[in-house]
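Excluded from the complex is one protein chain; the other protein chains are retained at their positions.
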Amino acid sequence: MKKLINDPRAVVDEAVAGIAAAHKGLLVVQTDPTFIARADAPTKGKVGLVSGGGSGHEPLHGGFVGYGMLDAAVPGAVFTSPTPDPILAATKAVDGGAGVLHIVKNYTGDVLNFETAADLASAEDIEVRSVIVDDDVAVKDSLYTAGRRGVAGTVLVEKIAGAAAERGDSLDAVAAIAEKVNGQVRSMGMALTAPIVPHAGEPSFDIAEDEIEIGIGIHGEPGRVRIPLEPADAIVDRLLDPILEDLPFQSGDKVLLFVNGMGGTPLVELYIAFRRAAEVLEGKGIEVTRTLVGNYVTSLEMQGFSISVLKLDDELTELWDAPVQTAALRWGR
Amino acid sequence: MKKLINDPRAVVDEAVAGIAAAHKGLLVVQTDPTFIARADAPTKGKVGLVSGGGSGHEPLHGGFVGYGMLDAAVPGAVFTSPTPDPILAATKAVDGGAGVLHIVKNYTGDVLNFETAADLASAEDIEVRSVIVDDDVAVKDSLYTAGRRGVAGTVLVEKIAGAAAERGDSLDAVAAIAEKVNGQVRSMGMALTAPIVPHAGEPSFDIAEDEIEIGIGIHGEPGRVRIPLEPADAIVDRLLDPILEDLPFQSGDKVLLFVNGMGGTPLVELYIAFRRAAEVLEGKGIEVTRTLVGNYVTSLEMQGFSISVLKLDDELTELWDAPVQTAALRWGR
Amino acid sequence: MALGTGWVVDWVRASAEVVKEHRTELVRLDREIGDGDHGENLDRGFSAVVAKLDGIEADATPGAVLKLVATTLISTVGGASGPLLGTAYLKGAGAAGAATELDADALVAVLTAARDGVVLRGKAESGDKTMVDAWTPAVDAAAAARDAGGSEAEVLAAAADAAEAGAAATEPWVARKGRASYLGERAIGHRDPGAQSSSLILRAAADTAAAQTAAATEG
Partner (left out) sequence: MALGTGWVVDWVRASAEVVKEHRTELVRLDREIGDGDHGENLDRGFSAVVAKLDGIEADATPGAVLKLVATTLISTVGGASGPLLGTAYLKGAGAAGAATELDADALVAVLTAARDGVVLRGKAESGDKTMVDAWTPAVDAAAAARDAGGSEAEVLAAAADAAEAGAAATEPWVARKGRASYLGERAIGHRDPGAQSSSLILRAAADTAAAQTAAATEG
C-alpha cells in the first residue's frame, strides 16, 4: 500500500487537523468528539444543517461546511459511519434555536448512528429532523436490499437545503426542500480501480486490467456487475440510461448535470465523460441548465466517476445559484 | 491502460468540448486552432492574459480562465506544448488594446512555441510580454540544465497577475507583478506512482510498491532521486527544506502555503500533508496567512503532491484576495 | 455453575482478544461483500471496552458490565455493527437486570434479549445474511440446551456451536440487509462478516464459561 499517510489509524485525525489549518476563519474543528463546524456557528434563528459519514469521501462533508451549506460535518473512521456522540455534539453546537436537520446517506450504519444521535438530541430539547439521501439507481429499493444508497446527489441536497436554511426557511421547510432534491436526483457510478482502505492495506476488490465495475457505491463495495473495459462514451450511456428511466426524466426537463470523480480520476477524463452526458441529454431534449464537474464525493484514490442528474425548477435553480462559501464549493461571496 | 477515454488521440479535443459544455457563460472554446477564452473576451482596455501548455494538467490552464485570472488558455497535446498557431490566435482574440501577457512555464517546448507566437503577434502590432515561470527547486538553475521548471506556482502567478490586470494595471505593471510572484514562490513535488500518457499506454516510469520519486515535474518525468517509501511527515519535510532554504524564507515572513495534488491523490492525504507543512512553517516563525489545498496542477492520474510557498506582502495578499471567477478557482463573485 | 461478573469480564476480554486475532479475517470477509472495515471496527470497539474494564467497581453486576460494553461499543465502533451489537449488549444488560449471577435461564434471557435488540434496530429477518443468522440459531440452541437441563457452560457451548453453523450457513445466500445486499447474486459464496464475528464472540462466551466451570471444579 502506497499512501501519503503517517499511520493508518491517524488518517482521520491528521486530515481533520489539516482541514482546520487550511480553512481557518471558515471552519473550526472540535476534537473529542471530533466534528467540523462553521467558524460562526451557531447562527441564531437559522436551521442548523449537520451531515457526516465515513471519512475517505473528501471533500464530502467537511469541505461543504460554511455559509449557505452545512453548519457542521461529522467524520467517522474511513468508510465507517461516525458514532452518535460526535453527531450529538455537532447538533448541539450548531443549534441556533430553529432546530437542526440531519442529512444522512442511506447506509445502515449512518442511519442507525444518526438516529441514536437524533434521539439523544431530542432528549435535550433540540428539534431534529432527518433526511435520508438515496439517489443511487444501481441499487433497487426493495424488500431485498437495504434500499438505495446515498451517493453524489448528497452534495446537491446539502447545497440546496443549505441555501434554504440561509434564507431563513423553517426546519420543516428546509427538510421539505431536502426531500424534494433527493426525490428529483438520480445517480449511478462506476469504477476502473478499487480504493485501498488504509487499515486494510489492500485494494477493496481485485479487478483485472481490462475490467470495470458498474454500479459501485462510494465505499469500495464491488458494483452490481463487472464488464470488460469500454470506451468512455459507452460507459456514460450505460450509467445515464437507468438514471433517466428511473425518475423518469423527460424531454423539456431542465436539469443540473453533475459528473463526479471518485478521487483518482483525472479531471481531463471527467470532462470527456461530461461531454458525452451533455450530448445525450441534449439529444433527448433535456436541457442542461446547471452543471458541476469535479471530485466532490470520492472514494479515496478510486478511479471512476458517477453521473447525477437533478431535475430543476425555478426554486431549486435559485437556491443552487444562491451564494455559498465553503472549502470545496464557493460562489457569490 | 485503464482510462475513461474513447480514443487516445481524441483526448484533448473531447475534454475541451466537455469544458465548453460544462462552463457555458464563463468560457468559449474555439477550435481550429483550439483555445479556451473568456466568454466576454476581449475586455477593452484590459491587459489580456494568455497561458497554455500541454494537456493533462487540468484544471491548469483552462480551469483558470475567467474574471480576475486568465483571458485565454491554449491546450497542447497531452504533456506537449501547443504550437504557435493557437497561441497566436488566442493572443489576438483577447487583445483589448492594452497588450497581452504570456505566462509560460519554463520548458524548452513551451518557451520556444510561445516565443514564436509572440513574434508573430508583434508582427501584427499586438504588444506581447512574456513571463517565464520557474518555481521548481528540485532542478538547479544552472548552465547544466534547461533551468528550473514551472510547476504549481504557475497558478499563483496566474491568479495574482490576473487580479492586477483586472484592476487596470498596464502591461508592464502586470508583467512586473507576475515576475514578482515568480520570484517569491518556490515549489517541489513528489510522486508515489507514474502517470500514463494515453498514446503511450504505459506508465511514464516504473516504480516499485515501496519506492517514491522525489523532485518530479508534472509531465511524468522521473524525479531527481528515488527513495524508499516514507511517512507523509518525513516526505513533507524533505520537500519543504529545499523550498525554505532557497528563497530563503525567514521567521516573520507571511506566506501563502499551497499543497497541490498531482491528480490521483485523495484530498484526505493532501490535508495530512498540509497539516505537517503548516506545522513546520509555524515552528520556524513563518506565518501562513493564505492557503490553497487541492488538485490544481496535475499530471494525469499520478499520485503525489507538491508544496509551494509564496512570500506575501500587502499588495500580493490584496491581489490574491481579489474576486476571481473561473471553473476551478472562485471567490468574491 | 451460575456465572458472575468475573465471567462477564473474562468473556469481554476474550472477545477483545479473539476479535483482534481475527481482525484481518473479518476485514477480508467485509472486503468481499462489504466495505472492508468490520474487523477494524470491532477491534477499535473492543479495545476501548478493555481499556474501561479496569475502572469497573468491585461490586458491579453482570448487567452493569454488559451495559458498559454496550455504551462503549456504541460510542466507538460506528458503522452498522456499532449500534447493532451495542444494542445487543444493551438489551442483554436489561435482561440481566440487577442479578449478581446468571444461571441457565438468565443466560437464555440475556441472549434472547440481545438478539431481539439486533432485530429491533436492524429489522433483519433470518436468512437475510446478517449477524441475526448467527444470533437466532444461537438463541434457539441455548434455549433447547437449557430445556434439556444443560449447565450454564453447556448452554453457551450450544449457542456457540449453533452460531458457528449459522455463520457458515450464510455463505450460499444472497443478502437482503446491510451493504452486501447491494451486491445481489455476487454475495453468493461469501460468509457474512457480522455473523462470523458474532459467532466468534459467542464462542468466547462458551470457552470462558467452560474455563470458569473447570477452575471451580478443580478449586
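In order of appearance the chains are A, B and C, and numbering begins at 1 in each one.
Simple rule for what comes next: a contact is a pair of C-beta atoms (placed from the backbone, for glycine too) under 8 Å apart; a residue touches a chain by one contact, two chains touch by 3 or more.
Small disclaimer: the values here were computed from a predicted structure and weren't measured.
Although one chain is omitted from the display, it touches the following shown chains in the full assembly: B. Touching the chain that is not shown, out of B:2, B:24, B:199 or B:333: B:199 (per the contact rule at the top). The missing chain, though absent from the display, is touched by one residue of B:18, B:42, B:59 or B:76; that residue is B:76. Which of B:217, B:261 or B:294 touches the hidden chain is settled by the complete complex: it is B:217.
Within the complete assembly, B:139 is the residue of B:65, B:100 or B:139 that touches the hidden chain. Interface residues of chain B facing the missing partner chain: 54, 76-85, 107-109, 112-113, 115-116, 138-139, 143-146, 149, 197, 199-200, 202, 204-205, 217, 219-222, 224.
Heads up, the rule we're going with is that only the chains that are shown with their structure count from here on.
In terms of their C-alpha centroids, the spacing between chain B and chain C amounts to 55 Å.
Not a single residue in chain A touches at least two other chains. Residues of chain C in contact with at least two other chains: none.
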